[in-house]
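Of the protein chains in this complex, all but one are displayed in their positions.
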Amino acid sequence: MKKIAVLTTGGDAPGMNAAIRGVVRSAVYNKLEVIGVFRGWWGLINEELKPMDHRSVSGIISQGGTILKTSRCREFYTEEGQNRAYETIKKYGIDGLVVIGGNGSFTAAQKFTAIYKVPCIGIAASIDNDVNGISMTIGWDTAINTALNAIDNIRDTATSMERIYVIEVMGRECGSIALAVALAGGCEDVIIPERQYNWEDVCHSIVNGNIRGKISWIVVVAEGAGTAPEIAKKITDMTTLETRALVLGHIQRGGRPTAISRDIALNLGKMAVDLLIKGESNKAVGIQGNKAVAVDFETAIKKKETNVEEIYNLIKIMS
Amino acid sequence: MKKIAVLTTGGDAPGMNAAIRGVVRSAVYNKLEVIGVFRGWWGLINEELKPMDHRSVSGIISQGGTILKTSRCREFYTEEGQNRAYETIKKYGIDGLVVIGGNGSFTAAQKFTAIYKVPCIGIAASIDNDVNGISMTIGWDTAINTALNAIDNIRDTATSMERIYVIEVMGRECGSIALAVALAGGCEDVIIPERQYNWEDVCHSIVNGNIRGKISWIVVVAEGAGTAPEIAKKITDMTTLETRALVLGHIQRGGRPTAISRDIALNLGKMAVDLLIKGESNKAVGIQGNKAVAVDFETAIKKKETNVEEIYNLIKIMS
Amino acid sequence: MKKIAVLTTGGDAPGMNAAIRGVVRSAVYNKLEVIGVFRGWWGLINEELKPMDHRSVSGIISQGGTILKTSRCREFYTEEGQNRAYETIKKYGIDGLVVIGGNGSFTAAQKFTAIYKVPCIGIAASIDNDVNGISMTIGWDTAINTALNAIDNIRDTATSMERIYVIEVMGRECGSIALAVALAGGCEDVIIPERQYNWEDVCHSIVNGNIRGKISWIVVVAEGAGTAPEIAKKITDMTTLETRALVLGHIQRGGRPTAISRDIALNLGKMAVDLLIKGESNKAVGIQGNKAVAVDFETAIKKKETNVEEIYNLIKIMS
Partner (left out) sequence: MKKIAVLTTGGDAPGMNAAIRGVVRSAVYNKLEVIGVFRGWWGLINEELKPMDHRSVSGIISQGGTILKTSRCREFYTEEGQNRAYETIKKYGIDGLVVIGGNGSFTAAQKFTAIYKVPCIGIAASIDNDVNGISMTIGWDTAINTALNAIDNIRDTATSMERIYVIEVMGRECGSIALAVALAGGCEDVIIPERQYNWEDVCHSIVNGNIRGKISWIVVVAEGAGTAPEIAKKITDMTTLETRALVLGHIQRGGRPTAISRDIALNLGKMAVDLLIKGESNKAVGIQGNKAVAVDFETAIKKKETNVEEIYNLIKIMS
């Protein structure tokens, strides 16, 4: 292992820059050459690369987004695209690849490395926290604090104007953001893809609260379980109470990464390089508990197994 | 003037609590009794009041929303509603009223005081900054920083993924928030109710930028000039470029008030009490330049006169 | 178990209010009566208590500090003080005690419960993160983000003016804050109580960096390993380079708790009540990995065992 390349793919997540720093500085420390690839797989296909050194990653640790840029590249899913990417890898003498991204990125990496035998380690970075076998991905901690700030703000108005709000947060297949912020925000209910809901129960508790004099109410919904406007309408239809909808959207993607998002990113960056040096491949690294672990791509990309009932019950007890 | 009442009406704005503190502490200092009215005019009609003292306003200066709550009360627009409000005022021996709110509040206050001759001073609190004769209302500075945080976050993703975003901020009749954040956020364009737009020009500059290699783009729109999804669709239709829409919505209403939102609120709270003591009525207080001024309700509720061209040109030069 | 009391002692930590909420709402859910004790042990001795219900803890989840107030109470370390505390417990029919605090609090609780046999569960809340057997205490995550904000700010000036800064963070016996923020802040060195330092090495690396053209430098020091002014002077003496000292101090104690500080506080509040109901005592609850665990007071108050070399090396590689 003499020369590695690093790229970021899929949706950006705060802490990706810290992960790039982790990879680059660790590579330099181990006397490896390191090449940055722009716009994810697209940059491999189109030969958009630049050599990186210690200084290339100065001052980026506190910045959201990714200095290497990212994209969702369909061409890489074709044989021709993969071939061209492999040509670039050969041409530049790249011995190993670090792929910073989420499930989609790992699926692509797994297929690519199965065919072309390029050693490849993934770093789990995704605000959705939906990587199986990994309890915390890079970016999730920042995203939940951004969403929580928004919910705290809405709470001011919900309390002052005595209103019901439905707030949609990110999470296509995974209610991880929704559960964390509904609990931390003292929200009254949460709708996630992992649970079945009885809408009569949801509305019943709102109406009951209303009768007891509780007239401000916040319901958090993960995007994978419905849109905020849909659910607000459903609540209004069933309760006749005015309900406001708010979609937080992409503000959850950006921003200065939190301490934890940065710290784990640096850790995982180093671990990815260490694994490549040891000859490992086909694995994603992430945090499980408070330890950095490596999980086979095959496991990582499976549907995340989580027990949501315990935290759901906690939210209901605490609201 | 021995006893005054204070209420908050219309949409809440960060710094309203500081304004309540300003009124109460200033009243106590001047040995006036002071009564808090809950839920705006509704509380006058329905006799929801409580006496306030120095301690009632401890620890609220840093909180968003309003501890007196607020509402949009239709009943107060009827003769019967106003009569009942006046009955409450007589019953409790209230000699003067401080109304913390925006244009709608001042319109209602003006009508009420014209008929019932209750001395009434308004305090300009509105995130929209749409009070005529006043350059800065309570809450606006906080709202622009909240919106700017969101735009900075979006910028991370817009840059990393090279996308066009349309971001909708508050401002029904007034582009004050939109202009301030478009400039501070380095945004490429801004759509406000005070200006006519030639859509071909707007799109032309995007396409031209795109040709020059500039592929991330943020357009800010004030709600009164169109919705983000509408404008995103228009841009996509005219340029064929993928465009994302984001509505910031009510997160702009809440949150810890900034230093300026608090400082002006305390100033204006004191000024409102001082004016009532001096026998003044029918005026709104607010900040003009960096001074507290009083403006007749009649002037305050007129359409705000502003010169938007200068700042619009600045935004275009700076983007 | 029919009636429990809850108190906060020692230094306040952000999330203590969320922990109080966790205890109270969980107790209400389990149909226990719950009493809040003011100013920690002092309130037990001086009979400052008040019954709490579901509403008593509304709106506190997002607030720093503790609504029950806290103190460092010497009287409780005397037999007479403990006797009087016990009299209060008997008088009010309190069947169990939840003590929210750190090591000092658990030491006192352990002694008290050994003599008076009052069931007692601790909740680990301490910004220092110095409770043995527990990887994350309530408040630590907030404190590291507050300290990191400060360091990011200093970095702006350190880079712009090309200066060396020594920044002192909290941590009397434990470098947990220092290590987390030195890594996340991209700091060049960190001085903690758990490690021996060779000052010639520390200064040598500064001088060497300086020769290579690196003239901004941030060294983080945990208070238990020295004061910032001392260490700044030492560096200046040995390198002749101008060095600035900054003590972050108590700004690290307060502020809105982060999502994680709140979420773990609510979890641990529930767990403490559940343990009391099960007849447990003499244990502190905290987070280990990402699970809530209970640790005997005896273990919890021992010197925390941590492997600091790994993270120290990571900091050096990444800087």
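Per-chain numbering from 1; labels A, B and C assigned in written order.
In this section, contacts are C-beta pairs under 8 Å (C-beta built on N, C-alpha and C of every residue); 3 or more make two chains touch, one makes a residue touch a chain.
Note that the coordinates shown come from a computational prediction; the quantities given were computed from them, not determined experimentally.
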item	value
Visible chains that the absent chain touches, using the contact criterion stated earlier	B, C
Option from B:45, B:203 or B:266 whose C-beta touches the chain left out	B:266
Residue of B:39, B:69 or B:155 touching the missing chain in the full complex	B:155
Absent-chain contact - pick from C:71, C:210 or C:290	C:71
On subunit B, residues whose C-beta touches the chain left out of the figure	18, 21-22, 25-26, 29, 59, 61-62, 135-136, 141, 144-145, 148, 152, 155, 159, 180-181, 183-186, 256, 258-260, 262-263, 266-267, 270, 288-291, 314, 317-318
Contacts of subunit C with the absent chain, listed as residue ranges	8, 11-12, 14, 16, 39, 63-66, 69-71, 146, 149-150, 152-157, 159-162, 165, 244, 246-255
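Assume only the chains that are shown with their structure count from here on.
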item	value
Chain contact topology (line, ring, star, complete or other)	line
Centroid distance [mean C-alpha coordinates] between subunit C and subunit A, Å	29
Separation of mean Cα positions, subunit B and subunit A [Å, integer]	35
Averaged-CA centre spacing for the pair subunit C and subunit B, given as whole angstrom	39
Interface hub residues of subunit C, defined as touching at least two other chains	256
